[in-house]
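Complex shown without one protein chain; remaining protein chains in place.
All chains are identified by letter, namely A and B, in their written order; residue positions are counted from 1 within each chain.
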Amino acid sequence: MATAIGVMTHAEEDTGLWSWLTTVDHKRIGAVYTVAGFIFFMIGGLEAVAVRTQLAVPNGTVLDADRYNQFFTMHALTMIFLAIMPMGAGFFNYFIPLQIGARDVAFPRLNALSLWIFLGGGLLLNSSFFLGGAPNGGWFGYAPLSSIEYAKTSGMTFYVVGLLTLGLSTLIASLNFAVTIINMRAPGMSMMRLPVFIWMVLVVAFLLILSLPVLTVGLLQLYFDRVWGTSFFSPATGGDPILWQHIFWIFGHPEVYVLILPSMGIVSEVLPVMSKKPLFGYSAIVFAGAAIGVLGFGVWAHHMFTTGLGPVPQVVFSASTMAIGIPTGIKIFNWLGTMYGGNIRFVTATYFSVAFIALFTIGGISGVMHASPPIDGHHQDSYFVVAHLHYVLFGGAIMGIFAGLFYWFPKMSGRMLDETLGKIGFWIMFVGMNLTFFPMHFLGLAGMPRRIYTYDADLGWDTWNMVATIGSYTIATSVLIFVINVIKTMRKDKDAGDDPWGGATLEWATSSPPPAHDFDVIPEVRDRDPLWYDRDHGIARAAVPEHNHIHMPPPSYFPLIVALGALLIAVGSMTHLSVLGLGAVIAIYGVWGWALEPTD
Amino acid sequence: MSHDAHAESHEEHPPTTIREYVMIGFVLFVVTVVELWVSYNEQILGSTMIPVLFVLSAFKFAVVVAMFMHLRFEHSLLWKLFSFGLILGTAMIIALTALFWHDRTDAVGGPEYHTGSTQAEASAPGGAAPAPAKH
Partner (left out) sequence: MAAAAHETQPATQHATTTGIDNRKVMMWIFLASECLFFGALISTYLIFKGDSLVGPYPKEILNIPVTSTSTFVLLMSSLTMVLAVYGAQHGRLGMMKVMLLATILLGLGFLGFQAYEFTEFVHEGLGLTTNQFGTSFFVLTGFHGTHVAVGVLYLLSLLVASNRRTGLGRDRALHIDIAGLYWHFVDVVWIVIFTIIYLIPN
């Protein structure tokens, strides 16, 4: 058998702090990612509630203009880079090896490294609130709002350095996931048998691997502009602010698919299981995901229609943007077809998945609306765009993540979340979400611009703004209910069993929570829905051999050291060269120790 | 260590010999010399010079990747992974330069685009960035 010979490492059964700091277990890393992402989700949510409170009535006085700018910028940065992506990364970490039938990711220590760098970057970005002011130029950081003349506080420097740090973490994680999926699959797990979730992760990994370097270059250029006095983006001395927009959106559009594809993957896992029938149109959904990935690189200038691209580029980017709606639409039919005629179990995960389809479709449709340049001329920079992006991000990405939380919580903790509380929370969130974001369509069409900190009373925007603010408090309530649900659930005994949903994929073929080595015997895959196939064909799970010594990689503290070095380099680039130098020395020491550390 | 000697037994390596590697290095050197000659003799090649230079450097690029990085002898997966990034990167360079080239002709009122209103906006006082210095 392929099972390795060696001794079982027991260190993973430790639960002390040190064991968590040195862990290389993908499940622990995934859990930390998920929890940290959720905490950031709540912080970002509080920022959003503050913003909505300010806008509830005309001439609001809750936040002044400067603080408002910091809050809406940090809200977006937190939600995108510190909440949705990390919660996605949490699921990736936890479930890639489990779903493809591996014992861990390809590079366990790199996995720990990306976690620590992410945590450091997140803290760095948020510390800006207490160190002279948070970023205040929007998550897209348009020049010249990001230049030293107009953004005098260190906020936008935090933006640059924070995003570079987070980008490093994401790049490392994406490389790791891509290699794992390509190279660590269980016997029989061909590409066209991969769970759709895994396919989506693969697309996301490649989107990030190929788009992050472009953002990195843009951020470095911005750094040089702000700190070293170059003029990449300031026109007075020959620079070009439009260049930043291109660079940012060449990254930025693939990034929005990075945010949505994991949730599409989750929904594609939940719906078949809850409908008790295989996914409808597997190859179509995989192909559509890949097509979205490729096309996603060719649409970026739809964020720039109003910059005067000229007629030919406008037509090209308008057409490509409309084209990307096609694979997106295909997926919607796949999900509907999966449920059609199914024996559907309406559990909370199903609710969130169905809500995902409905709300995402609304957001997709408004997206195709502003794919048309003349229409976009009206939408651009108005609340209509805010409505669009929240229907895809909240209605899409976040609803999908909640579906995943309800679906996989039993696997991760061994306990079922409370269904009643879950459904109550779902309805409150669903109503709150539509209360908050649907009126923004009207506000946008009535001419309300985004990113304004207040407005006058006689513009006809009062009612819908108040409704939206009430909606935001409704959403906050639903999140609170979820937190209560988790706390309540963690207090009870483990009640989930290995496979509470009758799942089709390999993660349900091991205990909940899984042992450190994931599978006692690496499963053999005979079908796209391996567990259902084995069930229907009466194939029993392989017996565990008597001397089952499984070798797992030992814990390591070098990832922590390298991450510390990277963080000091980041801090040093904002403060003093000596800090940077110290960081470099620590990082090099860490890498050296890492390379020589025995992994046997 | 004793197992050092066995190390290569399970490692496939490219069939290229030392002699061939040196030959390839020599070819790369010669192509570089040709490139320099081309670069110094613009008057001879005229407008074909830039394409010629691109072809020559693409040739060198391909040779190094195929032979020195032995991509030629590798699993086709590696080839696909790399070329995806390479093609995307090249496409991005082409697209961005084209977008900005258009931008320039538009701003200076070049003959390529005569779409009344854009023209008027672009040349409106204060509307356009300072015209780039040409030399």
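Here is the rule we use: contacts are C-beta pairs under 8 Å (C-beta built on N, C-alpha and C of every residue); 3 or more make two chains touch, one makes a residue touch a chain.
Values in this document were obtained by computation on a predicted structure and should not be read as measured data.
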Of A:179, A:445 or A:480, the residue in touch with the unshown chain: A:179
Options A:552, A:569 or A:586, residue touching the unrepresented chain: A:552
Touching the absent chain when the full complex is considered, from A:123, A:217 or A:446: A:217
Contact footprint on subunit A, counting only the chain that is left out: 2, 4-6, 103-104, 106-108, 171, 175-176, 178-179, 182-185, 189, 209-214, 216-218, 220-221, 224, 228-232, 237-240, 243, 247, 250, 551-553, 588, 592, 595-596, 599-600
Those residues of subunit B which, in the complete complex, touch the missing chain: 1-11, 13, 16, 18, 21-22, 24-25, 28-29, 32, 35-36, 38-40, 42, 49-50, 53-54, 56-57, 60-61, 64-65, 67-69, 74-75, 77-78, 81-82, 84-86, 88-90, 92-93, 96-97, 100, 130, 132-135
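Following the convention adopted for this analysis, only the chains that are shown with their structure count from here on.
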Between subunit A and subunit B, centroid-to-centroid distance (C-alpha), Å: 34
Contacting residues of subunit A [partner subunit B, same complex]: 182, 206, 209-210, 214, 235-236, 238, 240, 242-243, 246, 250, 297, 301, 308-313
Interfacial residue positions of subunit B with respect to subunit A in the complex: 77, 84-85, 88, 92, 96, 99-100, 102-103, 106, 113, 115, 118, 121-122, 129-130, 132-133
